[in-house]
Every structure is written in C-alpha cells, then in structure tokens.
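All protein chains but one are shown in place.
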Amino acid sequence: MFLFLYERIDVLLLCDSVFEIKIDDARYWRDCIGSIATLVDEGTFNISKEGITLKAMDPSGISMVSFSIPNKAFSKYEVDKQAAVGVSIENFNKILSSARNSEQLSMKDSGNKLAIEFIGENSRRRYKLPMIEVKKEADKEPKIEFESQVELKSDPFKEVLKDATSLSNLIGFKTEKDNFKISAKGDAAELEEEHAGNTDFVKKMSVSKPSAATFNLEYLDRIVRTCPQGNTVQLSIKTEEPIKIDYKIGEASLSYYLAPYMLEN
Amino acid sequence: MFLFLYERIDVLLLCDSVFEIKIDDARYWRDCIGSIATLVDEGTFNISKEGITLKAMDPSGISMVSFSIPNKAFSKYEVDKQAAVGVSIENFNKILSSARNSEQLSMKDSGNKLAIEFIGENSRRRYKLPMIEVKKEADKEPKIEFESQVELKSDPFKEVLKDATSLSNLIGFKTEKDNFKISAKGDAAELEEEHAGNTDFVKKMSVSKPSAATFNLEYLDRIVRTCPQGNTVQLSIKTEEPIKIDYKIGEASLSYYLAPYMLEN
Partner (left out) sequence: MFLFLYERIDVLLLCDSVFEIKIDDARYWRDCIGSIATLVDEGTFNISKEGITLKAMDPSGISMVSFSIPNKAFSKYEVDKQAAVGVSIENFNKILSSARNSEQLSMKDSGNKLAIEFIGENSRRRYKLPMIEVKKEADKEPKIEFESQVELKSDPFKEVLKDATSLSNLIGFKTEKDNFKISAKGDAAELEEEHAGNTDFVKKMSVSKPSAATFNLEYLDRIVRTCPQGNTVQLSIKTEEPIKIDYKIGEASLSYYLAPYMLEN
C-alpha cells in the first residue's frame, strides 16, 4: 500500500495580474518543465516578483514535486503582482518540446490563456495554452526530519535504476555508517548493491541514524531520468517515511517527494 | 468532410511490350518509389520512350501523387513500345528498401512479373514482383488556378509539421502579400506561425490573391517527409481548393494534390 502524501483539495485559480517573462534559451525552459511533466499532468505556477514556483502532486497522489526558479534566471522578468497560472503541464511540455536551437522564449498572460512565443532569428512561433483550474493542489511540502543524506552522481544512479527495473517494480535503500545499499527483489532474480562513501558513485554521505525504506521503482526512475547529465542527486531518507530527491537544472531547484511502499500487515 | 479528388474508375492493365531499364544507384530509385509509397499502396507505371510516369490516388481518395522521371535519369533505357505496369507499390517499396550502397538496379518485364535485379560487385539479388490490375486509377491531375505560390525549405517545414502534429490533426495555411501564416488548433493548445518572404524558411512567395485553406496534417506530413534533405518544397494554394505540393528527387518530379478540409455546415 502506498501512503498518500496529502488529501486532495480543490483550489480556485486566481489570475488577475499581468506578467511578461523572457528566457534566452528556450531549450533550458523546456528541460525544466520536462522535469515537472515526468510526474505531474497539471499544476499551478506561482509567479511572484522573486521568481516562479510550482508545487504539484502526481495523479496517483504518491509523489509530489516542488519546483522553484529565481527571477535572475530570466532575461526579462516583469511581474506587476503575484499571479497563479494553472495549466496542463502535459500540453505545456508538448509545446516546449518544439523548442529549437538558439531560440528565445517569451511567456505572458493573454486573457485566460498563456501566450508562449518562440523567437528565432527569422521566425516567430506563437502558442496559446489555456489556463485551467487545477484540481489537485499540493501547497506545502511534507515536514520530515531525515536521518540520512546521500549524494549520488546522476549517471551511474540512472544505470542502477535501469538495471533494477528489469527485475522488480520496487527498490530498497538502506544506509549505514559509510555504507549505502540498494536492493531489488523480483520473481526472476534479486539484485543487491553495496557502495562505500566517497567513491565515483556516492559523492557524500551523512548518516545520523541508519535508515531503510522501499519505493516504487517506476516513479523513482522517472524522477531521476530528467536530472541533467553530470549532475548530482541528493537523497534524504528516513525509515519508512517519504524519500526526498533533490537536484538542480541550472538555476532551477527541483525537490521530489515519493511515499514509501509499506508491506501490508 | 474531405472532398474526393476523383471518382474511382476501374482500368485494365495493358502490358504487351518489352522494356529493360537500368539505373546506376539503386538507392536513388528506392527513394523515388518511397515517396510514392508514402501515400499510395498500388499504382500503374506508364513506361514510354520519353520516361516513366505514374499517377495514383491514396486508398482514401483525398490525395493523389503524380510522378515523372525522364529517360536520361537511367543508364540503360530500352523501351520497345509504351507499357503500363501495375504493381503493389507497397511490395515494390519493400523490395527496394533492400538496396545496398553502390548497387546498380535493373528492371525488365518477365511474363506477368516485373523482374528486379540488384547488381553488386560480387553478388546479384533477383526479385520478381507480380504485375496487378490497379483498381483505383487517377489519370489526370485536377485543374486549379492557384492564387498563391510559396517556396519553402524542406527541413524547417518538416519541423513545423512535426510541431503541429503534437497539437492537432489539421493544419491551416494563409497567404497575404509577403506573409505566410501556418496555424494548428487543438484541444490542448493553439499554434500560430508567421513568416515573412525571403527568409531562411520562406525562400520565395508570389500571391496574386490572399488565400486560405485547411488540410489533413497526417497526409501533409507524410507527403513532405520524403522530400530530400536540403531541397525546397513548392506549395500552390487556392482558397478552399486542393493544395499542390511539388518537389524534386534528383531528376524525378513529384507533385501531390491534397483535398482541403471543409467545415461541415
């Protein structure tokens, strides 16, 4: 049984302000939204003078993403007053996947639509994405006092997740002083990996208390897959509590929470 | 509702002559037939002393292709008298897809079959493709006095079609003096592009009267996809009439007609 992170709450879309935002590399913004879209099909961007944030749950309710990017990541950032822009993340992602090399991107509100413009040297593509009322909101992150922190290199971690996927749909993490264990058990075979700290894979570890928990492998794989190549992924673990997965995409911060898998009694 | 370009007419296969044709680059011929196969599953080649032509409709009847290649494109071209060779374009395409680098190709009639031979340095592969009676013939091209001509670079045009495909199954073209608009509307979002003439994308434009029409995007995408890289595609447009799409593959000329999509009243 998966624990639900939150009760589902209906929230109203509020949007009575004006903003105009520009980013120099449309593909960078595509990657950011792609990392949200891996879990979430709709969500509300909170656009304030400081930057843009989004907190959203996946449709099944076992995971959430908390995204934030500061205003300095944009080449133009004009926000008259705080706006809440709910959109289909799936459709936003589709539009952004058309970003071409060396295109700029502009976003502004236009009635009840988000006007998106790709600005190339000789062409302009304009998309309009309807704003929607997002039903499942996740307005706060779970408060957990994590027992262990493990910093992993993203590329070998992706390979481990891929290996485990062929055997099982669950993955277990276990931390001990200077020792990080990954296990996956399937009908076909069992996998167990043991890693010391300070290696090519585990960059850093800090364990205040040994901890162990098991997670849905497909979700974890989707979360980590969009971490840029060569980056690090930070895992925060507490026994039988949700895991927190953090990484950066340039200036943007992504934090994911994934509920633990609990054996039914 | 799609307009049908032609009524379907049953035509008899006539083949009482002898021909022997050779081409130096089997892969070039593969590309030509591949561009026909993208729309059409069977068709009749008209083999005359001057060259080879084929006119054929797609099974749904909303599009047709007119193909022609002059005799000078072939290294050997012996045609005793005019022949009509009906074949499964689908199967012809399968056979040609086996063309290997630096193979020559020979085609001749052999009873009621088309004998195809790939001639490599040390090997010969011989295929026999049955001749068939083609049911759906398209013996003439629609006569349309087009209002606008737009010459596009094929590679960015393919990208535009790909982008639009993720949003909609229809695409609209609109020409004005020195302005070419592409639009695609879907439930998820709307796309609008505006291009000036004489750019990296629109190479030439001539508009005698502003025109607008909407087309099936999947068909258009298939038609343009087989245009060789780096080529230009010519669009001929008249409001609410079939569009004509022309491009060359080496010496071969391909003209496609695609019926407009009309909103039902």
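A and B label the chains in the order they appear, each numbered from 1.
Everything that follows uses one rule, which is that a residue touches a chain if its C-beta (ideal position, glycine included) is under 8 Å from a C-beta of that chain, and two chains touch if they have at least 3 such contacts.
Note that this is a predicted model, so its numbers are computed, not measured.
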item: Touching residue (missing chain; options A:60, A:75, A:112 or A:166); value: A:166
item: Option from B:97, B:112 or B:206 whose C-beta touches the chain left out; value: B:97
item: Touching the absent chain when the full complex is considered, from B:49, B:72 or B:126; value: B:126
item: For chain B, the residues touching the chain missing from this view; value: 88, 90-91, 94-95, 97-98, 100, 121-130
item: Absent chain, residues of chain A that touch it; value: 156, 159, 162-163, 166-167, 188-196, 199-201
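Here is the rule we go by: only the chains that are shown with their structure count from here on.
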item: For chain A paired with chain B, centre-to-centre distance based on mean C-alpha positions, whole Å; value: 45
